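Of the protein chains in this complex, all but one are displayed in their positions.
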Amino acid sequence: LARFPFIPREQKFFDFFEVSAQNMVKAAHELRELVYNWENVKQKIDTIAELEHQGDAITHQIIAQLHRTFITPFDREDMCLLARKLDDVTDCIDAAAGAMQIYKVAHPNQKAKDLAKIILQATAEIEKAMPHLRNHSSLKELLPLCVEINRLENAADAVFNIALSELFDDTSDIPYVIKWHEIYNHMERATDKCEDVADVLEGIALKHA
Amino acid sequence: LARFPFIPREQKFFDFFEVSAQNMVKAAHELRELVYNWENVKQKIDTIAELEHQGDAITHQIIAQLHRTFITPFDREDMCLLARKLDDVTDCIDAAAGAMQIYKVAHPNQKAKDLAKIILQATAEIEKAMPHLRNHSSLKELLPLCVEINRLENAADAVFNIALSELFDDTSDIPYVIKWHEIYNHMERATDKCEDVADVLEGIALKHA
Partner (left out) sequence: LARFPFIPREQKFFDFFEVSAQNMVKAAHELRELVYNWENVKQKIDTIAELEHQGDAITHQIIAQLHRTFITPFDREDMCLLARKLDDVTDCIDAAAGAMQIYKVAHPNQKAKDLAKIILQATAEIEKAMPHLRNHSSLKELLPLCVEINRLENAADAVFNIALSELFDDTSDIPYVIKWHEIYNHMERATDKCEDVADVLEGIALKHA
C-alpha cells in the first residue's frame, strides 16, 4: 500500500460516484412511484426533496475531495463534470416533483408516467455504469451503456413532443397547460442530463480504455 | 510528412469543424425558407430534424477524435467547446422548427422572419470563420467576424424584445401567445449560441495569433 499511496483516495472517488448514482436512482424510483400511484403525494415529494439535498452533499464532498487531491484517477475536469451532471439529473427529478406540489396538480396522465419510466431506466443504466470506472480494463463496458442511455433520451424526446402536442390540443384549461408544460420540461431535461452523464463516461472510456 | 505525423489529424479536425458549420448553415437556411415560404412545412421541418441528427453525428466524431488524439492543433477544451457550441446552434434551430410543428402554428409573422434572417446571417459568419482556423497566420481574421456575430446577436435581442412586447399586446388568444413565446425563445437562443461560438473563436485567436 505504501507504494501506491493514492489508491485509497481513488477508491473513495469511486465510492462517492456510486453513492451519488444510487441516490439519483432512488429519486427516479420515487418519481415513478409518485406518478404511477398518486397517493401519499406530499410524503413522496418530500422524500425526493430530501434525496436532492443528499445529492448536493455528496457532490459537494466529491468536488472538495477533487480540489484536495493531487493525483486523480481520471482527468480532474471529467470527474468534476461527472459529479455535477449526476447531481443535475437528481435536481431535474426534484424540480419535476416540486412543480407537481407547487402547482397542486391532480393525477398525472399517461405521458407523465411514460417519461418517469424512461427516467428510471436511464438512471438505472448510469448506476450500472459506475462500477466499470474502477478498473481500466472494464472501461470499454461503458460504451454500450452510453448507447442505451442515448436511445432512452431519444425515446423521451419523442414522448415529450407527443405530450406537448396533446397538451395544446385542448386549451380550455390554460393553467393546466402551463403547469404540465413546465413539469414535462423538467422531466425531459432529466433525460437530457442523463445523456450528458453518458457523454462524460464515453469521454473517459475513449481516453483511457 | 513523416516528421509531422500529427498534421493529417489536424486537417481532419478542421474538416470536421467546417462540415459542422456547413450543416448548421443548411439548417439556418431551411428555417429561413420555412418562415418566409410557409409551404411544404412538414418536409422542411423534417429536413431540419435530419440536419440536427447529422450535426449530432459530426459532433460525436469530433469529440471521439479529440479523446483519441494526443496532440491537438488548439487546446483540447477549446476544440471540445467549439464542437459543442456549433451543435447547440443547430439544436436551437431544430427546437424552433420542431415547436412550430408540435404546436401546429400557422403563418409566422414578420418578427419570426426577422429572427430567422439574423440566425442565417450569424451562422454564415461562423461558416466564413472556420477556414481561418487552418493557419495560425490567418487567426487574426477571426476577430472582425466575431465582432459582427456579436452585433447580430444584439440585433436579434432587440427584435426578440419587440416580438415579445407585441405578442403580449394582444392576449385574446393565450395558446398563440404561449406557443410563439417558446418559438421566439428558441430562435433567440440560437443567436446566443452563435455568440458563444464567437467567444470560443476569439479565445483561440487571442491565444495563438
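Lettered A and B in written order, each chain numbered from 1.
The definition used in the following text is that a contact is a pair of C-beta atoms (placed from the backbone, for glycine too) under 8 Å apart; a residue touches a chain by one contact, two chains touch by 3 or more.
Just so you know, these numbers come straight off a predicted model, no measurement behind them.
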| item | value |
| --- | --- |
| Given B:R68, B:H136, B:R151 or B:K207, the one touching the chain that is not displayed | B:K207 |
| Missing-partner contacts on chain A, residue numbers | 63-64, 67-68, 77, 98, 102-104, 174-175, 178-179 |
| Interface with the unshown chain - residue positions in chain B | 77, 161, 164-165, 168, 171, 174, 177-178, 181, 199, 202-203, 206-207 |
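Note that only the chains that are shown with their structure count from here on.
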| item | value |
| --- | --- |
| Chain A-chain B separation of Cα centroids, rounded to whole Å | 27 |
